[in-house]
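Here the complex is missing a single protein chain, while all its other protein chains stay put.
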Amino acid sequence: MSDTITLHVARYRPEVETEPTFQEYQTPCRKDWVVLDALNYIKDKVDGTLSYRWSCRMGICGSCGMTVNGEPKLTCATFLTDYAPGPVRVEPLRNFPIVRDLVIEMSDFMRKLVQVKPWIIRADEKPLSEGEYLQTPEELDEYKQFSMCINCMLCYAACPVYGLEPHFIGPAAIALAQRYNLDSRDQGARERMDLLSDHTGIWGCTFVGECTKACPKSVDPAAAIQRYKLKAALSWFKSFLLPRGAS
Amino acid sequence: MSQTPIYTEYHPRWYRRRTSTYWWLRRPSYLAFILRELSSLFVAWFVIFTLLQIHALKQGAESYQRFVDWSKNPVVLIVNIIALFFVVFHAITWFKLAPQAMVVRLHGKRVPAAWIAGPNYAAWAVASALVAWIVLGG
Partner (left out) sequence: MTKKSLEPFLWTLFSAGGVLAALLIPIHLLLFGLAVPLGWAYPSYEHLLVLLRHPVTRVYLVLLCTLALFHGAHRFRYTLYDGLQIKHLNEVINVLCYGGAIVGSVLTVYLLWRIP
């Protein structure tokens, strides 16, 4: 196919403009092209000033997330032909400050990731000589889904709660916390509890469910949050019944 | 302060968008979400309606007849029809989302979502039939 397609790409050049604008580009619309290919074509052949992030172009690095026709998408996994005859609107991810063109500022997310302590916490480390911590396939299944996250932040862009309340820890970070809480080798659930069971943690979530729909890796962060609510509720009742025990 | 996302270091050149008050009009799924949440108002209306009914029943046959007549008023009827629409929407979304919040295991394997949603709808049918049967004279 030698068809072409029109792209409306959001531009923001802070040195010359105070607000984002749209610029129109024509690119080939080939059957095997994704939106990212079209952006690369523009950058190489048409307009070298366009800025955006990408790296792996295979849905692994999580850096090419943008808003395509209003939906948060990995542009390396979103085919142009799905939007034919166009035009296709490409904007930066919502809910984040824009640095330039399609590049968003993500240090808020990075900070939240660290806050949930996404690593294995042990109360008692066993000596190296005793070997590794073994895990059965069932135990792996328990958290595997939540470990597939590529930190693309599409879920943050889809989440209205995060848009309204920037303090909200947000879908991916809570799902990642659950990934470690549910790991049979981890003993850090209590350390993560205070941060997570706060109104900026799980209780800020109203189960809109958009994070799960946006996620390209089927992580289902909404489920992680709901299950954590259930657990927090159970432990609340437990601590009520046995105020001193189980702490 | 440095933990506060809106007050990160001074970056005058970042463009920050504010979420509009009408954010729920931006996408159909957001609108569906807000409608689901608004079902709470009609749940409250149902309780008020039921309390009025109980009160009327306690006052005697005449007063109950007045309540039934009042519920024939077109305004009340329309409110009840809208309320019915909203609570059914609540029920459907609630049962649909339930499997996401629960993990049920059988023989160590996770039960697929449809196996949780299915029985939910069945329970809904049974409960409704039971209530109807009891009320209508069983």
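Residue numbering begins at 1 within each chain, and the chains themselves are lettered A and B in the order written.
By our rule, contacts are C-beta pairs under 8 Å (C-beta built on N, C-alpha and C of every residue); 3 or more make two chains touch, one makes a residue touch a chain.
This one's a predicted model, so the numbers in the text were calculated from it and none came from an experiment.
Remark: the absent chain touches shown chains A, B in the intact complex.
Note that of A:P97, A:P160, A:G188 or A:G209, the residue touching the chain absent from this view is A:P160. If you put the missing chain back, the residues of chain B touching it would be 19, 21, 24, 34, 37-41, 43-44, 46-51, 53-55, 57-58, 61, 64-65, 68, 71-72, 76-77, 80-81, 83-84, 87-88, 90-91, 94-95, 123-124, 127-128, 131-132, 134-137. Not every partner is drawn; the one left out touches chain A at residues 160-161, 164-165, 193-194, 197-199, 203, 206, 229, 232-233, 235-237.
We adopt the following convention: only the chains that are shown with their structure count from here on.
Inter-chain spacing, taken between the CA centroids of chain A and chain B, is 29 Å. Residues 12, 14-15, 18-20, 70, 94-95, 97-99, 105, 107-108, 111, 138, 141, 160, 163-164, 166-167, 206-210, 212-213, 220, 222-223, 226-227, 229-230 of chain A touch chain B in their complex.
Interface residues of chain B facing chain A in the complex, by the touch rule stated above, are 3-6, 8, 11, 13-17, 19, 23-24, 26-27, 29-30, 33, 37, 97, 100-103, 108, 110.
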